[in-house]
Each structure stands twice: as C-alpha cells, then as structure tokens.
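All protein chains but one are shown in place.
For clarity, chains are labelled A and B in written order, and residue numbers in each chain start from 1.
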Amino acid sequence: MANKDITFSVAKGTIHALVGENGAGKSTLMKILYGVQRADEGTIAIDGVVKTFKSPSDAIAAGVGMVFQHFMLADNLTVLENVVLGAEKRHGIGDGARERIRAISTEYGLGIDPDELVADLGVGARQRVEILKVLYRGAQVLILDEPTAVLVPQEVDELFDNLKALTREGLTILFISHKLDEVLSVADDITVIRRGTTVATVDPATVNSRQLAELMVGSELPTPQTEESTVTDRAVLAVEHLVLSARTGTRRVLDDLSFTIHAGEVLGIAGVEGNGQAELVEVIMGMREPSAGKVFLQGTDISDWDVREIREAQVGYIPEDRHRHGLLLEAPLWENRILGHQTQRPNVKGPLIDAAGAKTDTTRIVEDYDVRTPSIFVTAGSLSGGNQQKLIIGREMAHDPKVLVASHPTRGVDVGAQASIWSHLKRARREGLAVLLISADLEELIGLSDTIRVILRGRLSDPFDPDTVTAEQLGAAMTGAGAGAAGAVGTAGTAGDAAPDPEATR
Amino acid sequence: MKLDARRIGLSLLAPVLALVVAFVITSLILLLAGDPVAEVWSTLLREPRPRTVVNILNGAVVYYLSAIAVAIGFRMNLFNIGVEGQYRIAAFCAAVVAAQGYLPGFLNILLGLATAMVAGGLWAGIAGYLKVKRGVSEVISTIMLNAIATSLVAWLLTKARDTSAGSGSNVTNTKAIPQSSQLDGFALVPGASNKVYTLLVLAVLVGVLYWFVLGKTRFGFDLRAAGQSETAAVASGVKVPRMVLTTMILSGAVAGLVGMPLLFGQDHNYGTTFQPGLGFAGIGIALLGRNNPIGIGIGALLWSYLDQQSNSLQITAGVAPELVFIIQGVIVLAVVIAYELVRRLSVRLEQSKVARELASPSAPTPEGATA
C-alpha cells in the first residue's frame, strides 16, 4: 500500500499544489488520478460525481489531463501532428485540428504555432505543447508533475502566467512540485503528503517555505548555507584548455575550458541543460576522449585514462541520470553497491565477487545514509528517486573519494533527502574533498559552492561569488543575456527558445 | 527468507502458466485439424521406454550446450543466432584434427574439444569484431555467418572427405576418429540397450562454469552489468566493446562444444548425417530456461522429451510429428508472454511491498544521516 487515506479537494478554477517527499506517495496518487493504477478503497469525485478510472482514457473522458515531467513528444513531428496523435477523432488531422490548436493557443496565451517542428522548440515551448495536448483532449482538470524541474527562472515565470490564465478560464490545476518557493508563489491551496497520507492543507499566505518543508518531512531541517570556507591551496582536479568537438562536424561542444578545484572546494557549474555540462563530466570521468586539453588529478595527467582507472584513482561520480548511468534497475541493491567499484574492496576478493562483503557494506550504507528500503535484496528500480540517490552517494562516499563529480545530485529528490545529501556534501568538503557540482537548482549552487561559473555553449563564464550573486544574475548569464557571462555571444530571447544541443540530449 | 519463497513461487508460475497455455493452444489446433486430441496427449505423455529415456538424455546434453552458448550472449544483451554455424565449423574442425590422432586416446579428445572451442570462438569472434568495429548488428552478421559456415563446411568436406569408403557411397564424411578416442557412453538407464553420452560430463561442467563465472566473478558482474544497462556499465568502467567481443568469443567457444557429444559419442566423424538445427533449438531453450543454468537444463530435457516422443505420434496416434514443432513453438511464445506477465506482477508486488514497509511506523527517521 503506497497510499492510505488521502483526502483533499480542489476548488474549480484554482491552482492546487501537492507537495511531499519522494516516496511519500505522490506518484502513486498521480497514477490513480490518471487511471494508470486503481485505488483499493476510496473515491474520486469530479464536480461532485464519483468517477472510476480504469484506464487513462477514462480519465481523459472525465476531463482529467496529465502533463508529465518527461515530455512525451516526437521530435521529428510538428506540433499539430503531436497534438492530434491518438486524438484523431476529435477534430481530424487537418485544418479542423489546426484551427482548434490556434484557438486554444490564443485563448490561453500559449503562443504555439501548430506547424512548427517540435525539434525546433525550446523546453518551455515544449511544455506548453504538452499542456495544449491535454487541453485539446478537452481536459478541465490539469495535473502537472514537477513542471518547473526543466525550466530556467524566466521560463518558470512564463509558465505561472500561463497557469493563471488557465484558471481564469475556469480550469482547475493540480500542481506537483518540490520547489516550495514556487509552490508558495503560484498555488491557491497547498496539500502536504507524508508517507502516503495527507498531513495538512494550508493556505500559502499563512506559511513560509521552511514551515512547509517541515510539514513535509515532519521535523526541522537544515538549509544549504555556505559554511566557513574550507578551501585549501592544494589543487586536486585541474582542467586545462579542454576542447571537445562534436561527434559529427567540427562544432566545439566544449570550448577551451580551464579551471582548478582545490581540496575542500566546491566549484558550482550553472547552465541551461545542453550547454556542455554532460560532456564535461564524460570527459573528466574518462567516458570520452578530449579533442584537446588535459585533465589533471593531483598533478597527474589523467586525460587518456579509462573510466575504471579514474574510478580507482578515487574520483567519485554522481551521474546526472541515475537510471541510465548510476544504477542497474533490475539488480538488487547490494549488486548496485558494487557497480562502479567492481575492482575495489569490499566488493571483490581477487577476481571473485565478495558478495558477503558487498552486502555488509550495503547494509551500512542503507543505515548511514537513510536509504529507505525493506531490505538490500529488493531491486534498485523499486526504490523512490531520493532513496536511489542516497544509495549512490553512500556508495561513492564509501571509497574515500578525492574528487566528487556530482551532476544534479538532488534532482527529483524530496526535501528530506535533499537536506541529507547537502549535509553529506558539506561534510565531505570539510574533510578536504574537491567537488565539481553541476546543478540546475540555483539555490543549491549558491548555497553549496565556493565558486560558481556558468557554462554557455561550451564556454565558461568568469567566476561568480555565491555570497553576492543572485539567481536572476545567474539566470541572465545562463541565457547569454547578461553582461557577466564571459562566453556570452549576444542572442536575444530566452534560452528556452534556443534549440537544445542534440549532442547533449543524446 | 520470505522473499525468496515468494520469488521461487513466482519463478515457477511462469513456466507452469506457459505449459498450460501451450497445452490449450495445441489442443485447439488439434481440434481444428480434426486430429484425435486425447490420443495425441496420451502418446506424448506416455512414460518413455528406457531406450527413449537415454535418447532424451542424449538430446538434452546437446541442446543444453547450445542453449548455454546462446544464454551467454543473452546475459550481455547480445543475440548470438550464429550458434548454428559456429557448432558446425567447430565440429568439422574437431573431427578433422581428432581423426589425425596426433595424441593418444583421452588426450586426443581434449585436443578435439580445444579445437572445437577455438574454431567456434573465432567464428563467433568475426561477428563480435564486426559489431565493435563496424557497428554491424550481431543478429544480421551471425545469420550471414551461418549461411557462410554451411557452405564453407560443405566445400571443405569435399576436400577432407574420407575416400576409403569407396565410390557409390551417398554419405560424405570426414575420416573417423581413432577407436581409442571414441567414447562408449555410460549405461545410466537400466534396461536400455543404448548408452548416455560420456560428454554428459562436459555439459554439466559447462553449466557449473557458466553459473560460477557469471554469478560469482568480477568478469561475470561486468558482463551482466553491460547486459542490463550499457550506459551504467560504461559509467562504472566496463569497456563495453571489449566485453562484446569477449562475450561473443565465449559464446562461440561453448557453441563449438555443441557437436562434441555427437562427434565422440555417436558419429565419430563429421559428415552429411551430422545433426543440423541444434543452434536454433538452443535459442528457444535458453528463453525457456531464462538463462538460468538449471532452468536451461529443464528446458533442454523438455525439448528433447518432446522430440523423442514425437516419433510415436505417427505410429500410435496417426498424427504428423510436425505437431511437436508447433508445440515447441507455442511453448516458446507462451513462455515469453508468461514471463513478461509474471515480471510485471512481481515488480508491482515488490514496489507495493517497499511502499508498505516504508509506510509502517518502524521506518527510520529521515534525520539519521549524520555519520
């Protein structure tokens, strides 16, 4: 039973936010509301009428629409084709549908041209296409799952304007997010879920984000506040004039990057996704060979080392996409504890796997890092995102890393897990770890980093001081609109409208 | 452990479900064709005679080796359809080398086995190399290599044929291996005039090694990791291209052993009567056994059992023995479907179990993080 006794009601024409830790039962609730999964008990009523959803099509018929966190769009089709796909019966696939899409777009101010290719759209616009898709199917109730996770601040504001426009037209919105400040700014009501039950429904006017977070976790929590600087003058990871050309063509994905991270220092890299962050990590971790330039680990040139050598040299790695790069979802937790450290104790004895050693240490990680799981024998895929991430961090920390390459370490993770991950990072930093922190969460970057640099089209900006920089300044640098970005090649418009780098979203 | 009891229950559920489905579908086909359903099943399910039991065991030995070869590829998400060609090339090479009798008796057998493994491994290695260096799908290349292997062996057979039999013989084969290297077999089944292949031992050994290497060694872990998620394996330091090549060669080496029980225990030469089709059967059996060494053993026995029982279908039930192909095919399909259903079920069960246990008040507090 993932949920028990969830009760809340959403008033028509309002934005109702649903917040809770990962694993608190939000996803299950979503699935039930959208007909993917069925509730064992209880009812769902729309406009006072009790409905049963056996499948998503029932939910759609009842006017419930879902906008998923991961877009479900075919890049090589136009907006029109994407929207009518699976809903051909509504207005056909031709001019009728085109007119209808234009009408919806105008009515709610979405600014979507039906004949544009989805591949040419930015992230924000893609999200609006997703919303349009749902509206096209006649939805009166919209469920948005973490809609801001992929957006930069400016885009978030645009989205919120759109949502408010929708509610003005009488639509009802159920909004799920981890970002409490956003929730507070946009929602009319907020329901908090903890461990499968509704804890409280609060008025955003009467709470602040800290109180809200404590409601979610059920206890007090820390904030990502930079502590006393622990930066030493001992360089651990140095990157010099690093260049990486795209696999096809001569375009530079990484363009002459240089930086040094010292023991006890956290270097934060901000940037809109697809500007070279993923490639930077791949080069440092040895997954790709740089076209030019060098990477040094404590003075040793590791540019041509392979992944395993780099791992054995105590470079910890928290991958951006834990499902693709960090875990074997179908394997039990203790085997996942071995992953990435297949040649190191306590996982192996000579050429043999030391299952007992790995299991013992997995149990330790589960306890020390509060990985919530019934046992170390369940598959990694059955854990919630936050718990998966805690397992990964526990695993990487277990091998006393000198450098930690952390890509979006708290993405898709609830505030409770986020706090604990932050505290682990800070502790490691105090102990002299050099951290390369790549994140889209500006608050996290500002709170944890000793230095922040912005990456834009493969080039790094001059350093920002996290004590003085604001999220807006960083946002401007990330989109190339600000003066602070060294690599800023002036382009108008928001980053969301710039085509994402296909190389990076591979 | 409670979990394990349920896991065993779930893993038994799938094959049982598959067999029941296969039973029902085949019965329907029989009904539609107007064949005697009851008689077919009673013929197929009749207790085999001792002689047939030996044949079943012998068939299963060969199938087992073939299915293990396929399963090695499966574990790393590689699809070696080429077992068919690999075992033919290997059996031919082994037959030619062993017939020379370079070494006495038992050592000659070991030489033959080694030759077969090298030949099979190299042949499969071609597909591995093409995949790594040229990005050619191993599915395509191994199918092509099967055709090439067939023709190559047929051509080589004309060069290496045994001419001592004189002209007028319809059967083309290589020279027989020396008497001292021919394996007589074990009289395992009482009351049977025939014997179980001595190289049953080889099949068991291969099964144990398969279990040990894949389950217990670092290499096996790397291989399985690469099979489960190539991206995660790369990030964990596995050199996937090298792993692809190694896996193909290993798979091919085991494929090379497929023909060995036949060579040393029955035919004593490679020729026109050498049994074809073993590689394809291995694919079905590996699926049936879910790449598990014991499951594959059961699958091989079942396959061989059906093969052997099919013989009496015509004579006793008056139904074409091809019916057994239909049953085998239906079982493979039913197994794949049943496993997918059971897998979804067990994922759901596990997720809800995790959620349930976390919802219980005894769960640890989120603040246990400070070490």
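What we mean here is this: a residue touches a chain if its C-beta (ideal position, glycine included) is under 8 Å from a C-beta of that chain, and two chains touch if they have at least 3 such contacts.
Heads up, the rule we're going with is that contacts and distances are computed from a predicted model.
> For the chain that is missing from this picture, which UniProt protein name fits: "Fe-S-cluster-containing dehydrogenase component", "BMP family ABC transporter substrate-binding protein", "ATP synthase subunit b" or "NADH-quinone oxidoreductase subunit H"?
Matching the unshown chain against "Fe-S-cluster-containing dehydrogenase component", "BMP family ABC transporter substrate-binding protein", "ATP synthase subunit b" or "NADH-quinone oxidoreductase subunit H" yields "BMP family ABC transporter substrate-binding protein".
> Which of the visible chains would the unseen chain be in contact with across the whole complex?
B
> In the full complex, which of B:Gln86, B:Ser141, B:Ser251 or B:Gln328 touches the chain missing from this view?
Going through B:Gln86, B:Ser141, B:Ser251 or B:Gln328 one by one, B:Gln328 is the residue touching the chain not shown.
> Looking at the whole complex, which of B:Thr26, B:Asn55, B:Ser141 or B:Ser346 touches the chain that is not displayed?
B:Asn55
> Who touches the missing chain here, B:Gly112, B:Gly284 or B:Gly297?
Of all options in B:Gly112, B:Gly284 or B:Gly297, contact with the hidden chain holds for B:Gly284.
> May I ask which residue of B:Ala22, B:Ile68 or B:Ile81 touches the chain that does not appear here?
B:Ile81
> Tell me which residue among B:Ser11, B:Gln275, B:Asn292 or B:Ser352 touches the hidden chain in the full complex.
B:Gln275
> What chain B residues would touch the chain not displayed?
That gives, for chain B, the contact residues 51-52, 55, 58-59, 62, 70, 73-74, 77-79, 81, 88, 139, 150-151, 153-155, 157, 165, 167-172, 193-194, 227-228, 262, 266-267, 271-277, 280, 283-284, 286-287, 307-308, 310-312, 314-316, 318-322, 324-326, 328-329, 332-333, 336, 339.
By definition in this document, only the chains that are shown with their structure count from here on.
> Go ahead and note the Å separation of the Cα centroids belonging to chain A and chain B.
Those two chain centres are 44 Å apart.
> Which part of chain A faces chain B closely enough to touch in the complex?
1-2, 4, 21, 23, 25, 28, 195-196, 217-219, 285, 287, 306-312, 317, 319, 321, 324-331, 335, 338-343, 348, 351-353, 355, 367-370, 372-375, 377-379, 381-383, 416-417, 419-420, 423-424, 427
> Touching chain A in the complex: which residues of chain B?
Of all residues in chain B, those touching chain A are 1, 3, 216-222, 224-225, 228-229, 231-232, 234-239, 347, 350-359, 363-371.
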